[in-house]
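Okay, here's the structure, questions in a sec.
The full complex has more chains than appear here; those shown keep their coordinates.
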Amino acid sequence: MSTMPILTDEQLTPEAAAVFAEIRALRKTDFVNNFWRVLANDPPALKRTWESLRQVMGPGALDPLTKELLYVAVSMANSCEYCIRSHTAAARARGMTDAQYMEMVSVVAMAAETNRMVISLQVPVDAAFLPEQPGPFNQV
Amino acid sequence: MSTMPILTDEQLTPEAAAVFAEIRALRKTDFVNNFWRVLANDPPALKRTWESLRQVMGPGALDPLTKELLYVAVSMANSCEYCIRSHTAAARARGMTDAQYMEMVSVVAMAAETNRMVISLQVPVDAAFLPEQPGPFNQV
């Protein structure tokens, strides 16, 4: 149960309703999921978050499936069940297979294991991994 | 400074030396980074971790660059500087551009933001995001 109400379309402010209309138009579906319905309790936060998400997840240097995989992987690292499930659905809609999903789980878990080894042992960064830095880096 | 010594090649046990030889052969370089040199203080752990990593990051359902991006993204979520730097180097070697790197940072950070909103508001999972489950799921 959410800590704030899951708003129905009838309960939206005009500002929130306008965001819902954009979500529906871009996604080509009438379905608006609970995340937006709870966030709609704060219309400016709803609008800001939707616009940021649209910008970050829109066309760019990485292909849409890779971006969704990254979103799911980070949600796994952050233990967010809702986010794992909603972005897994989005990744499947973009073509993710079961084999890719299971492989991603192994990468996420393997990274968790070696991340923890490195931190536990306080391994210092090899000079080879530091960026060469012609100028601006040296200012700091 | 690591909590255990960073071993030189001369200080390796035969079991650890054999793993280093494999690392050098697969990576086609004489360079062996600090992570393996510290882990070499526990040769069976070194061997197990190397074999797991090779298996997880080897050919599979996801392409090698996507896997490295996922590794970097999870390392960012887990705040592991060494891992961010070493796997960023690996991702660059596989073709990652600056634009892709910066875009990944935005995805990782945006996921962190919405993950936190969802958890803070305790948003319940929409039924539409749950897997349809013909049998085995229902056993539980």
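We call the chains A and B, going by the order they appear; numbering starts again at 1 in every chain.
We adopt the following convention: a residue touches a chain if its C-beta (ideal position, glycine included) is under 8 Å from a C-beta of that chain, and two chains touch if they have at least 3 such contacts.
Owing to the predicted nature of the structure, the values given are computational and were not obtained by experimental measurement.
Starting from the 2 chains in place, I would like the total count of identical chains in the complete complex.
Copies present in the complete complex number 6.
By our rule, only the chains that are shown with their structure count from here on.
Could you state the distance in Å from the CA-based centre of chain A to that of chain B?
18
Can you check the complex and tell me which residues of chain B touch chain A?
Touch list, chain B to chain A: 1-4, 6, 31, 33-35, 38-39, 49, 52-53, 56-57, 60-62, 66-67, 69-71, 73-78, 80-83, 85-89, 97, 99-100, 102-104, 106-108, 110-126, 128-130.
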